[in-house]
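One chain of protein is taken out of this complex; the other chains stay put.
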Amino acid sequence: MTDAALTRPVTGVPVRRNKRIATIAATCAGASGIAVVVVGSLAFGNFGIEPDFSARLLPPSLAHWFGTDQFGHDMFARTIHGLKLSLWVGVVAATLSTLIAVGLAILATTCGRWADILVSFLVDAAMGLPHLVLLILISFALGGGTHAVIVAVAVTHWPRLTRILRAEILQIRHAEFVIASRQFGKSWWYVGQHHFLPHLVPQMLVGLVLLFPHAILHEAGLTFIGFGIEPTKPAIGILLSDSMRYLTAGKWWLGLFPGLSLVLLVLCFDAIGNGLRLLADPRQAQT
Amino acid sequence: MSSHWPILVATRIVRLAFLLAAVAVVAFTLAKLSPVDPVNAYLGPAIAKVGPEQRELIARKWGLDQPATVQFGKWFHNVLSGDLGTSRTFNAPVADVLAKRVQASLPLMGMAWLLSGILGFTLGVVAGARPDTWTDRIIRTYAYVLASTPTFWLAIVLLVVFSVGLSLTPVCCAAPIGVLPEDVTLLERLHHLILPLIALTVLGVAQITLHTRAKMVEIMQSDFALYARAQGASLADVAVRHGARNAALPAITVLFASLGELFGGSILTEQVFAYPGLGQAAVQAGISGDVPLLLAVALCLTLVVSVGNTIADILYRVVDPRIGAVHDLEARP
Partner (left out) sequence: MSFLQLERVSVGFMRYEGIFRQHELGLLEDLSFGVGRGEIVALIGASGGGKSLLAHAIFGILPRNAVVNGTIRIDGSVLDDTHRNRVRGRRMALVPQSLSHLDPMTRCRKQIGWAGQRAGHPLDRRKTEALLARYGLDERAANAFPHELSGGMARRMMIAIATVGDPDLVVADEPTSGLDTEATGGILRHLRSLADAGKAVLLITHSLAEVLPFADRVAVMRGGRLEAIEPSDRFAGAGETLASPYARALWIALPQNAFTPGGAEC
C-alpha cells in the first residue's frame, strides 16, 4: 500500500467486521442448544412424565418455569422431553432421506439416460406434491405412530438434496482430474473412492443438517393434526394439540412455550447448517 | 420462435396427466395398505352391536371383498367419468363435500396467497436493495425466524393474543355458531377469516421475502445495475427499474411453486381455528378412514399444485425475452 499520510480513502471502507466470526459463534450456540436438550432430557428422567395432581394448571413460576398442565406435569421438563423426541425423529428421518437422495443421485448419474429421466421425473413429482397431504397418506397407510412419522418424513424430503447431489456428481464427472484419472486406467471404483467421496461428503453433511428443520417442523405438524407420534408421548405436536382445550380458558403458557422452544431448536439447526456450509467450502462461501 | 410454446404447453400437459395418474396409483395403494379397517372406522362405537354377517354385507356393498386391482380399476374408471364416490364421514357425494369445502377455503387461501406474494416481494426488494443495513437485518431476521416457525403454533399464538387475550376476534369456525348459513353477513365472514388469514399470510411471506432478497442482492451487483449507478441513477431508481423488474419473475415462479406449502399451512391453520375448509376435511377423512374423500382431496390438491408449477414453468419461458417466444411482439410501434 502507498504511504498512508499522503493518501485518503476515496470510497469509505473503514474497519471491516469479520462476519465469519459471527457465523461460527452462532454455530457453536446452536450446537450447545442441542446439547442442552439432550443432557436436560436425560437429567429430567421421569420428571414431567409422572403426573402430580397437587400442582395442576399452574402458571409459570420459579418452581415451574413453563407452568404445569392439567395432570400437573412440569411443562419445562415436558418440553425438553418433547424436543428430544423431535431430535430423535429428525435425526433418523433426515438420515434416511439423505440415504435415499444419495442412492437416487448415483442412480441418475451412472445408470444411463433413462435412469436420469426417471429420477428427474420422481424429483419433479415429489416436489410438485403438497407435502402435508403426502405425509398424511403415508402416515395413514402405516397406521400412525412414531415409525409412521419417521417413514413419512424420510420419504418426502429427499428431492432437493437429490437434485443438488446429482448436479455435483455430474460436475465432478466432467472435471479434468477425473478424466485424467480414468485415462491413467484407474477403475470407476478407485475414482469413486478417491475423487467423488471427498467432494460429496461435505455436501451430504450440509444437506443432512439443513434437512433437519424441515423434518422437525413436518413431524410436529403431522403429530399436531393427529397422524403422528402417539398421544401418550410428550411430543411437541401432542403438547400443543392438548393445549388447544385449555387456551380459551386462559392457560396461555401451555401453548406458548413448547412452540417457542421448537422454533429455537429449528434455529439451532439452521445456525449449524450455515456454519458447516462455511467450513465445507470456505473459499466459495460469501459470508 | 413463437411456434415453440404450444409444444411446450402440450408436453407440460402430458406430463401433468402422467403425474396425476402416478399419484392416483400411489395414493390408492397407500390407502389400501392402511391397517385402519374402513368398516370399523365407519361403524365407530356401534361396532359392538353389529354382527360379522352384517359387516360382510357392508364390505360387499362397498366392493371391499374384491381384489385391490379390481377395486382400483373401478375407482379410477369412476373418477375419470367424474364420479368421486361417496364420503362416509359426511354421508354425501365426495364432489359435493369438496365443492362446499373449496368454497370455504378458497377465499382464505387465495387472499393469503396474494397478500403473502405482495408483502413478501416488497420486503424482499427493500431488504435486498441495501444488503447488510439495519433494514435488511431486521427483515432478514424476521423472515428467518418465520421460516422456522410451525404454522399451527403461530396460529395458536394469534388465537391466544387476539381471541382470548384481547377478545377482538372469534375463537373458531367460519361463522358465528348457531346462525343459519344464509344469515351470515359478509362482515361476520371476514371477522372469522382474519386470524387464519394472518397466520397463513405471515407464513407465506417468509419464503418469498428470502427468495426475492437473494435475487435482489444478485441483481444489485449485476453489471447492468452497476452501470445504472454509473449513469447517475439513485439506489431507489436501480432497485425499482432494474431490481424489482428483474426479480418479479422469479418471485412469481416461487409464488406458484409454493402452492403446496400453502395447502400444508392451510391444513394446520384450519385445524387450529376449526375452520371448515378443505384442509380440515382432509384431516377428518384421514382420521375416520374415509378413503374416497381422502383420495379425492389428494388428487384435487395435486392437480392444483401441479397446475401451479406448470404455470410457473411456462410463465418463465414465455416472459423472459432471452428464452424467446416473444419475438412476434417485436413489431410493436
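What to note about this one:
Labels for the chains are A and B, by order of writing; each one numbers its residues from 1.
Just so it is clear, a residue touches a chain if its C-beta (ideal position, glycine included) is under 8 Å from a C-beta of that chain, and two chains touch if they have at least 3 such contacts.
Nothing here was measured: the structure is a model prediction, and the numbers come from that model.
Shown as candidates are B:Q71, B:T86, B:T135 or B:N246; the residue that touches the absent chain is B:N246.
Considering the complete assembly, chain B touches the hidden chain via residues 221-224, 226-233, 237, 241-242, 245-246, 320-322, 330, 332.
Listed here are the chain A residues that touch the chain not shown: 1-2, 6-13, 16, 18, 20-21, 24, 278-279, 282-283.
Throughout what follows, only the chains that are shown with their structure count from here on.
The residues of chain B lying in touch with chain A in their complex are 18-19, 22-23, 26-27, 29-31, 33-36, 144-145, 148-153, 156-157, 159-160, 163-165, 171, 257, 259-261, 263-264, 267-268, 271-272, 282-283, 286-287, 289, 294, 297-298, 301-302, 305-306, 309. Against chain B, in their complex, chain A makes its touches with residues 121, 124-125, 127-134, 136-143, 213, 217, 220-221, 224-227, 240, 243-244, 247-248, 250, 252, 255-256, 258-260, 262-263, 266-267, 270.
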